[in-house]
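Only one protein chain is missing; all other protein chains are in place.
Now for chain A:
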Amino acid sequence: MKFYVCIKQVPDVNAPLQIKDGQLIQDADRNILNAYDASAVEEALVLAEKHSGEVEVVLAGPEKAKETLRKALAMGADKGTHIVTNGDEDFDSYAYAKILSKFFSDKEYDFISCGKQSQDTDAGLTGSMLAEMLNLPYATNAVGLEFSDGKMTVKRQGDSGQEMIEVPAPGLVTCSNDMNDPRIPSLKGIMQSKRKPVDTIALNDLGAEISSDDVQTKVLGFEEKPEREPGKKYEGEPDEIARQVAQLLDSEENVI
């Protein structure tokens, strides 16, 4: 089976952040493999090992994003493609999906997977956009995957419980990070990753012309979230503080 995993380099949301004149500034220029994508890579590797398949990772991003592609190769992916962008474009989910759909237009595969969202924008749109552009059956928010007889059985989190969905190949699945703990690349894996094949394609050579019409959403700026004021801390006899707070929730807050 042939698996493609679409991955993205994102700023580490756990690194210190500040906002200056409406712009987002990361104190540390820490960029990482999107955690949801790491989960998709892990799951593809497990399935490929089980069904003797191949995993190829695809990343659209600037030159420096190559390190993130190497990370996925170090985890165990067989091959990578880097679609190189300038890095100063304000691509939104639609533009990324369009770039990826162009890449996949002449490829053969059983399944494409990706994270269900990226940690920086939390938009969660690219996966199902790509599926629609490629006219593929898809399932989102997978928390478990099984492959057999050319079909993927997806356990996904729905509104009224976990749904078992069958997606025929070729298809697309977006992964939650609740499905596994992505492996940490071993030293051997890191060494091997340097010899693994990586195709580098300039965005222009892909023929995916992204015009301003394809970027229909714009980020105008950033602002701090209004902070919640810490309330009162109650310490002391459990009986006493429990009763006191219960009464306040009734008399002061009117929420009981």
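By definition in this document, a residue touches a chain if its C-beta (ideal position, glycine included) is under 8 Å from a C-beta of that chain, and two chains touch if they have at least 3 such contacts; residues count from 1.
Throughout what follows, contacts and distances are computed from a predicted model.
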Missing subunit (named according to UniProt) among the choices "Electron transfer flavoprotein subunit alpha", "OB-fold protein", "ABC transporter permease" or "NADH-quinone oxidoreductase subunit F": "Electron transfer flavoprotein subunit alpha"
Candidate in contact with the missing chain, chosen from A:34, A:81, A:177 or A:193: A:177
Sites on chain A contacted by the missing partner chain, in the whole complex: 11, 13-14, 17, 19, 24, 36, 92-94, 97, 119-133, 137-141, 143, 153, 155, 157-168, 171, 176-178, 216-225, 228, 230-235, 238-239, 241-243, 245-250, 253, 255-256
